[in-house]
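What follows is part of the complex, with its chains left where they were.
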Amino acid sequence: MPATAPSPTDADLPSVFATVESEVRSYCRSWPTVLASGKDSWVTDTEGRRYLDFFAGAGALNYGHNNAHLKGALLEYLSGDGIVHSLDIATTAKQHFLETFDRLILKPRGLDYKVQFPGPTGTNSVEAALKLARKVTGRESIISFTNAFHGMTLGSLSVTGNSMKRAGAGIPLVHATPMPYDNYFGGVTEDFGWFERVLDDSGSGLNRPAAVIVETVQGEGGLNVARLEWLQALADLCHQREILLIVDDVQMGCGRTGEFFSFEAAGIVPDIVTLSKSISGYGLPMALTLFRPELDVWAPGEHNGTFRGHNPAFVTASKALEIFWSTAEFAAETADKGALVRAGLEKIALSHHGISARGRGMAQGLRFDDADLAADVCRAAFERGVLMETSGPSDEVVKLLPPLTTSPGDLQAGLDILAESVAVAV
Amino acid sequence: MPATAPSPTDADLPSVFATVESEVRSYCRSWPTVLASGKDSWVTDTEGRRYLDFFAGAGALNYGHNNAHLKGALLEYLSGDGIVHSLDIATTAKQHFLETFDRLILKPRGLDYKVQFPGPTGTNSVEAALKLARKVTGRESIISFTNAFHGMTLGSLSVTGNSMKRAGAGIPLVHATPMPYDNYFGGVTEDFGWFERVLDDSGSGLNRPAAVIVETVQGEGGLNVARLEWLQALADLCHQREILLIVDDVQMGCGRTGEFFSFEAAGIVPDIVTLSKSISGYGLPMALTLFRPELDVWAPGEHNGTFRGHNPAFVTASKALEIFWSTAEFAAETADKGALVRAGLEKIALSHHGISARGRGMAQGLRFDDADLAADVCRAAFERGVLMETSGPSDEVVKLLPPLTTSPGDLQAGLDILAESVAVAV
């Protein structure tokens, strides 16, 4: 039954949100309720209603809400008056994180990266990556991809595709050129034909780029998945043309696609990697920029930031690495859960016209040919107690980012509600 | 005894800092020790050595380390599985913060501001402010001031003065024009002569600005204090020429100069205000952008960010407002302490040639005609158990930003060590 329900508003929220908070507020309009607490994959609002969270902080809560192990470590640290804020002064929490990250993440993967703490958000990590790439190469131009999302500060916004968000800059966004992401032409066109051609043609008019910035799966862009061979070809192209390759793993890193880094499956080693969102494991602000040692040409303090030493996040981050990444088990489980979700989505897609499943690992979704249906489905799911959001240039994709720790039973329960929501909306 | 000790290095730190962390690390080179815990104005390193903290997280710890009241509220919230991460979904913690901020800060001061949560860092708040100013006015150019510091992301960096940090951008920083900050010419030149003249001359070549961004006291710039009448004249000029006035109160807000907002003493009402650093009160990442309701032209989600809903910070922020800002007492105490510090500094300045005291409220310092001495003094103070840093374009100023909650006794103890450090270094 096609149904276009009235758009949800936040009119039912306590009035302070409308009277004091800026019009820029967004999610509270889609999900007009006041959340009070959360535990693993579930959140509870002030009226006691529970929601299954298939949104997970837009990928910042890969281990769910208030994971007991992480909570224990955090409370212990805070109770003991551990240093909370330290900029880049050395602290025990930071030392422990660096050692743990090196031991459990970098060394086992043979990754020889230096670690920068750029300021505790994804966009700050991207800004640091772009600055470093320009400084190292002496070039100014960056290649981004269609429907990329890298952040809202001016540098990151320049390499972001969304026209509404770009217009927010209020100045022309320059020094970046978009290239077609994998499968942009439905597989018809040779993959790097255009990019390679203009790079090698001295008359093409393309400013020689310092770097390429890419997401392995475009979450905000509509769950567009780059094939592994496309990523390999991109890495080869960058290597041959001496262009730095930046993988923005802010949303897809930390196990979202299975392995810790989303690029591992492609067997590539980016020059620069950005991490944020789930790196703290507990939803606490934290970000890293990783790069090959040869690129570590920063002067001390050349890029800084007040909250680059957020120690409670280091504590939960270390604990999360120990709990989830000491063995290969977690990645394997995530792969299995991803397959479970994908199977459920494929089933829904088969039962309706104009719907297709897409995604990789535990970043999965449904694309609707009739874009308006995606919002209808999310609204219906919310009414049925599941949080999931839309993405894509026309908001045509229902995106599922459940905590990776969600039980198979909960995953299935959510899929069942999604199926029902689709049936109601279509 | 003039003494140029060898520059401190982080060679004595555990090796992971040098082998894994990027060369961009900075403070750990000046203070080569590993901090383990903190309480109020004191921190303790792994070897049990205690330091009196006159740095206070570069202004992010106005209420000291791990304040007992705030800690209590934070532990209670976390223990109860309160929502940690929420983007801009409504939560109980956010609701409580908005109500508290409105009740204790905005309403009593007659400030009719909308509140945006831009992403939990100062630079993100500045980026939001610049974007909004450009969107509202349809103009692109921003007026900044000599020796301003507003952040490291591309938009904020464009309005920052420091040439080393600007060079880090790797691209020409445009759309901003610097104007002389108050007293830039030693009081010789009429204050706004140049700025007014080029604004009013249609042939001046100055792009008509969207906004002026200013700090009331330039902390990073060397504790340059704008006179209140200069701030008033600037506000008048902006108002008359229909240019938006942005006060960046990231470092000087939250009581650093006495009143909650540093611009209150001047009796001005900026169009846009940025807050971060001490707004959470506990060193947790958080930031706000405030603006007049007429300027609230954001579309929902037009500026977003993963960590704009950092609820533990909302909890401590609310508690800090309740504890410190329910009455006028705290501001008065801060004024008194500022006077105490200033008197101590004046005394030191009098006893040596080429040193002068400067600052406002609890942002005070000593300027050395021989710039190198400032670092020597900070090093001597560190050896004697006090943390304080240099600032200014030539690092010629020893900057004191003690927690506002520091006891008069501790303030005096720190001043005594400073006096001794000066005596040793000069």
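A few notes on this one:
Going by the order they are written in, the chains are A and B; count residues from 1 in each one.
The rule we apply is simple: contacts are C-beta pairs under 8 Å (C-beta built on N, C-alpha and C of every residue); 3 or more make two chains touch, one makes a residue touch a chain.
A quick note: this is a predicted structure, and the numbers were derived from the prediction, not measured.
In this structure file the full complex is assembled from 4 copies of one chain, 2 of which are shown.
Here, only the chains that are shown with their structure count from here on.
Inter-chain centre distance (subunit A to subunit B, centres taken as mean C-alpha positions): 30 Å. Of all the residues in subunit B, the ones that touch subunit A in their complex are 10, 13-14, 16-17, 20-29, 31-39, 43, 46, 57-61, 65-66, 71, 74-75, 78-92, 95, 98-99, 101-102, 106, 114-117, 119-124, 127-128, 130-131, 133-135, 138, 140, 151-156, 158, 164-165, 168-171, 175, 210, 250, 276-277, 282-285, 289, 291, 296-307, 310, 312.
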